[in-house]
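In this view, the complex is presented without one of its protein chains, the others remaining in place.
We call the chains A, B and C, going by the order they appear; numbering starts again at 1 in every chain.
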Amino acid sequence: MTSFGRRRFLAGVAGALGSGLVVGCAAPERESRVQSFVLSPEQSLPGQSIWFATADAHSQGGNSVVIRTVDGRAKKVEGNPAFPINLGKTSARSQAGVPSLYHPDRIATPLKRTGARGSGEFKQIGWDEALDLLVDRFGNSSNPTLITGRVGGTLSRVTEWFASLTGSRHLVHDTLEDSTLRAAMHNAFGTSELPHLDIAHSSYILSFGADFLGTWLSPINYSTQYTKFRSNTSDNGGHRGTLTQIEPHMSLTGSNADNWVHINPGREGEVALSIAHTIVHDNLIDPSISGPVLNQIGGKSALDAYDPKKISSTSGVSEKTIKEIAKDFASHQPGLAIAGGPALAHTNGEAIGTAVLLLNRIIGSAGSEGGVKPNSPATEGTPRPLQANTFADWVNFATEMNSGSDSALLIYDADPAYGATGAAGMKTALESASFIAAMGPFMNDTYATADLVLPATHPFEQWGDFAPDPANGQIVVGLQQPVVTSLLDSRSFGDLLITLGSELKGKDAFPWKSMHEAVKTTALSTYKGGAEAKDATWVELLRQGGMWENTTPSSFGDSSWQISSLHEPSFAGTAENYNFHLIPFETIGYGSGDEGQNPFLQATPDALTTMTWTTWVEINPESASKLGVRRGDIVDIETPSGSFEAQVYVAPTVAPDTIAVPIGQGHRFGSRWNKGRGSDVLAFVHPFTDTAGSVAWAATRARIQATGRSAQIPAFELMENPRNDESDPPVRVTSEQH
Amino acid sequence: MASPEPAALAIKLRPSWKPKGLQVSNSNVVFAGLGLLAALGLVMLILRIVSSGDDRASWAYPTAFFMWTLSTFATAPLVAYVTRLTRGYWGYPIRRLAALWSIPALFSYLILLPSLATLPSLDGRASLWFGFRFGVPGFADALTIGFMFVTGAALMWLTSIPDLASGDVRLKSPITRSLLMNWRGTTKQWLLIRSASKYLGAFYVMLLAIGTTQVTTDMGQSLIPGWRSGIFPLYHIVTGFQAGVAVIIVTTYLLQKFSPNIRPFIGQEQAVNLGRLLLAFTLLDFYFFWADYVLIWYAGLPSEIAAMQVLIADVYRIPFIAGAFGIFVIPFFAIIFNPVRRRLWALALISTIIIIGNFFDRVRLFVPAMSNEKVFGHGPLSPLPGVVWPNVSDILFIVGWAALMAFVYLAVARRIPAISGWEMREGAMLRQETHFERGHIMLLAKPE
Amino acid sequence: MQEPPSYDVKTIDRRLFDFMLHTPKWFFTTSAGLLTVFGAGFVVFISMLYFGLQFLGYSHPVYWGFLIVNFVFWIGISHAGVFVSAVLRLTQAEFRRPVTRAAEVVTIFSLQAAVLFPLIHSGRPWRTAYWAFPYDFIRGMWPNPRSPLVWDPSAIFTYLISTILFVYVALLPDLALARDRAEDPVRRWVFTVLALGFRGTSRQWRIQAIAGILLSAIILPIFVSVHSIVSWDFAVTSVPGWHNTVFAPYFVIGAVHSGVSAVVTAMIVMKWAFKLDGYITADHIDALARVLIAVATGWLFLLFLDFSFGLYGEESAEVDTWMQRIYGGAWPVLAPIFIITSYIIPVPLWLIKSVRRSFGWMFVTTILVNIGMWLERYMLVIPALERKSSLTFTYSEYIPSISEGILVLASFAFVIVGVLAFCKVLPVMPAADIREGALLSTELKIGRRSVPATLRE
Partner (left out) sequence: MSSIKSATDESAARAATVAGGATISEEERRAGFGHRWGMSVDIDLCTGCQACVVACQTENNVAINEEQRVTEKRAKSWIRIERYWEGEFPNAKARYLPVLCQHCDNAPCEPVCPAWATYHNEEGLNVQVYNRCIGTRFCANGCPYSVRHFNFWNPEWPDSLENMLNPDVTVRTKGIIEKCTFCVQRINRARRDAAQSDTVVKDGDISPACVQACPTNSLVFGDLKDPFSKVSEAANSDRAYHLLEERGTGPAVVYLKKVDPNATSSSEEHHG
């Protein structure tokens, strides 16, 4: 399975202990000296590689990794084979963890703004001065505001505690927040938790735009399940599961689907309901199963409006296709239907999500094995990552600040000045803040406007714990430990808050001295048994990277939604002036932009286009020839809210009336590798919000003008769109699995 | 053997001298014997056509025989034209007797046609004709080869008109007379013949190259999937040149031995120069074979290796080894010695070996091709087909046809003088042997 | 008509050694210009040593380019010398006499230019020397004898050495002559040493003659082997478009085609530069042009074989390679230029006698041939790498860089400078040979006409 046996873990134990001490007392400059055997950091056995289990801060969904260190330097990230979420597997982002740890452009020391706000000119200061400044300007501020990323686990509790301590409001930022999905879950299943998808045991997956193998929720976990899903030996009915993907732009998951169905943006709900219509009217499912749900959501008659005949014209999905899908979906039990990505990023996104999720109830696989299951609960000691504030909240906050409320901000691991929120006013709002302190490992657009920038430790250098979201049906707590001592004068956010808190409110403001202590006590209190020999238990927990146990699955509540509340999607820009749907999408490399500073992820080819390093626009060959643009041409993409440039990549991934642009580039500030590279497409989507309050980033139309410029295209494929040759195909295909 | 004393030459070319046909003692016996065998050969051919209609395998050995004639008798005349083009002074006496072989070669056309008829369809297998399907391969090949044969014959006839017209040659039939195109020997006619022979010769070379490429591919390479060798037609042509020279040497030797009116014209300089040519071509043969073999061995593409196993390594190993010894090993290690090259009889012996070796080579090349069943597809040939040995009728066929060739040659050589009179005179004019200090030297005139 | 020998021994020597003994002005300017070009190439080479090969147009997976093309081209040119002198010597063709030396000199310098390129283009030239000259006996690290890149240096250096010997043997009598004519002591001393005490006794003459014949006989197989081996650099691999059994003879005959053309060009230039009228006459280029017609036609036949048997297999990558050679990149323009300049224009023109005998025309046509043949090498070497297998994902395009162009020009400069220098210090016209020719050429009375004739023993 993996290449490290138990012996390495025992070695890791010693290291884990040692590193605990080192983090406490090791002075950073000692690292810079030549190591002698006598004076080497405790956890380093010269020449030996030691493996530490810790949190994978870069991949999505909350995974645990083991990191190989040699002579006190992290070398390689591997999956933690014991951890139930990723089962020893990793993604491209996890693999690029070490480069980001040793990134040359990490913030090394506290920085004090010298130039005008937003100019990005700073001077280096010491921590004492920085702390004084923080206490003075933030602690004594009239309305302090805490802006963080989606912190979770003990850190989130510390943060909340600090917020309440200082009476400051706490905003959570995420570039692509998932409130729509949660709202849909609530409508369909009566819970706002993310769903737990039992892909492994499913035999049919009907996915509306959810790129669950690439960038959606917990890709690594889904990929490990996908293996069982595709194998005919697993318990999914003894045959290879079928994957149907319905989306306007072919995603990585879509490219792996057995049937990829193109749909006009914003029509996913109608198609979902017309599938339901077919299922119900053709009695593909025993009415005793589908009946109750239907009654909850408006009765069988409510579906009449969604006869496939009618729907096919608007959705662009043929009646035949809809009927076939319905038949297969109903006949292949258990199956699961999910919606994500662009499907939910519409003005009617919540309704779409709900309609799709209800399909699970209609075929009766909801909550059962091989279907969509309720998420397992998290421990109260280690809560899930905080739910991000909706786009609407940010718009309000921005307007409030722009209206002149001088607020002091303490920002951690968030970049509200970037993307949709930035365009929706946060950029200017930051200008008018009285004081901004920002903490993080890397500079970004937001931090550039700060008065004080603090160097945060990289996740591999700090203590913490996390609860995977969504979990795999178990109660899971992952532990995070420093695998190396920081080479920089950086601190962990948790420790900073504790220090700051005790500065402001006295020594015993917090029950713990440090995050290390906080995490340790939390873990030991959560962990049942082994109460004696605490240290041994603690080491054991660190060794296996966390703790997990099975739990009796809870069940879904009733659905509180009416079919009638699915309304037409509205789009920014008329079809006449703006003849293309603009579909932004997330790439497997730098994702929504927060990994953009990592050169290895910038150079990671996008699976479908093999593109790297830049912002490109995928155009259907037909419309490309109509526009007279060719691969490599640089075009001007204009939306109702502005225009930006992108490089043309002609591909059959989108319809002639659609273009797709990857998000995540176009940072004005950052590292040498992402500063001023490409364009930030999210800044140009129309600030629609759907009923759940999140931005409808796929509801914008655009038009294209060629700039006349052209450039060599940074694609890994050396030839334009190579084809699987007929006479002698490199990729051979068989129709049945033997 | 006679050495060319210039004085003798001068005497033999005195104005009253006229070229004559062969004067072989008790020739009739020879003729009768050869005639019988020739008849046998024809009978075998007819039987084959009747009995086995389009069964390709039964034409394997006839095809090999045809390829052999193509590379021996059809190529022999080339040497005549080459010496003419390069104005080699030593070539005068042998030009005609080389050119005469173009007539027997004509007859082998009879074998080509029926075996072409048995070729399978071109679809689904590699061939030189790619997408083109009109009248290929059969018709196109027949056309090119036929055209080549005719050109050869025409050339032979054209260059022998002056001799024939000079009377004293037994030309009874009116047709043959009419073919003389009322030759008067005017300057215009002379110029015509000279230039015509020059250009027809060049044309013949090209036809031979193209024709060989066609037939060797259609009746050889394209019938064994995976056999893909661009050098192969060249190899065939060059081995052909070698065999052609060999044929001329043998002919020269036999004629000057048995026909008193040829003997005086053949001297050592012919032997030496033909020997040099033979050596050169023997080396070239090896070069071309090696250039073919080493690449396929090195690259080791399964399809090509399989084909080579059929032609060289496994299946047809014995014919291959026989051919290799006959074409290269024995000749090379013999001819590199000057004494051998100086003696016509020794050369004739070697040449005989070469001619036989060449036949074995043709067998290992074309018998597997013609007898191969699985001709379609591109992949490696598996399982390898078995070796096809000649049966009695094959052997009779070959013997008979070999005899037929000789018979026809002699028959023609009786009518048409085997020594070109007018060219001998020209040669004698452009050349003077004078004594200079010790030893004698030679004056060669190069008219423009 | 070959004009009768109208000159006596004295004039021959005076006119042939003229350039050696007095230097015209253009010599300095030309060689200065050429040396600057060569210097530029040298600078590029040094920078490549330091910065790696990033200045070349190579990319993945097209790892060979102009430099290898040029290597093959110069090897091809180098085939002229031996072909002309050895073959014509063996066939006792009279018109060879003034031609041979020039041809051999071109051979020597183009060979040196050729061997430079594999060295320059390799990633670590300082180590590359070691497989050309395996010297490392202690660690028992030997080159890999299966690699054509090891056959190459062996063949090429054998060829180079034997050619130099060949030239030297033929040069001896002229060196002796030069020794006797040279005024200044230095030169005299040098020539005395070089002439190896050649006094022209009949024994020396016989030995010199026999050595010449033997060397030309020995050198012919080498001459064939060299370009065959160069062709095998490509053909032994299984790369479609390279792996064609016809490559060896195809390269050889192509080499002769371009080489003999180059010799004609060189002769004409010499005639113009050194005022050698009466030595290099219409007869000579006429005769060479006839040879060229035959060679070129044979070359065309082999091109046809290469083409047809390349496509014959109908392997997808093979077909794509040929499509690339005809339609890909700049080839829609280059391919027609290649075939037109290398055959379609020159050969029909050579069929016309007046063209064959006109220096101007022959100069132009032979230059055209070499343009075409350079493109031919480009066509054979590179498109095959741009279309390597049915993994079309790695289909690529090669775009040469400026520094490659500079290196190519530098090689031309190097060869021209070399030949010039040779002409300056050593007798480029084989005086002794020409004198022999003059002695041997007489006339023969046939009826009323008198025909030029030569003496043979």
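Everything below uses one rule, namely that a residue touches a chain if its C-beta (ideal position, glycine included) is under 8 Å from a C-beta of that chain, and two chains touch if they have at least 3 such contacts.
Keep in mind that what you see is a predicted model, and the values were worked out from it rather than measured.
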| item | value |
| --- | --- |
| Which displayed chains the hidden chain touches across the whole complex | A, B, C |
| Given A:P84, A:P110, A:P144 or A:P219, the one touching the chain that is not displayed | A:P219 |
| Hidden-chain contact residue, picked from the options A:G299, A:P377, A:G557 or A:P652 | A:P652 |
| Omitted-chain contact residue, chosen from A:Q60, A:T614, A:T639 or A:S694 | A:T614 |
| Absent-chain contact - pick from C:N144, C:T201 or C:S354 | C:N144 |
| Where the missing chain touches chain C, by residue | 51-54, 58-61, 63-64, 118, 122-124, 127-128, 130-131, 141-144, 146-150, 233, 236-239, 315, 385, 388-394, 396 |
| Residues of chain A in contact with the chain not shown | 1-3, 5, 7, 70-71, 73-79, 86, 88-92, 94-96, 98-99, 101-104, 106, 213-214, 219-220, 223-224, 226-227, 230, 240, 242, 250, 252-253, 255-256, 258-262, 487, 588-589, 599-605, 607-608, 610, 612-614, 620-622, 652-656, 672, 711-718, 721-724, 726, 728-738 |
| Residue numbers in chain B that touch the chain omitted from display | 298-303, 305, 379, 382 |
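Everything that follows uses one rule, which is that only the chains that are shown with their structure count from here on.
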| item | value |
| --- | --- |
| Most central chain, Cα average position | C |
| Chain whose average C-alpha position is farthest from chain A's own | B |
| Pair joined by more contacting C-beta pairs (B-C or A-C) | B-C |
| Distance between chain centroids, defined by C-alpha means - chain B, chain C (Å) | 35 |
| Distance between the centres, which are taken as Cα means, of chain C and chain A, whole angstrom | 66 |
| Per-residue overlap in chain C, given as positions that touch at least 2 other chains | 315 |
| Interface hub residues of chain B, defined as touching at least two other chains | none |
| Residue ranges of chain C touching chain B (in the complex, touch as defined) | 1-2, 91, 94, 221, 224, 228, 232, 235-238, 243-249, 297, 301-302, 305-306, 308-315, 442, 444, 446, 449, 451-457 |
| Chain A partner contacts - residues on chain C that touch it in the complex | 60-61, 315-316, 390-396 |
| Chain A residues within the chain C interface of the complex | 717-719, 722-723, 725, 727-730 |
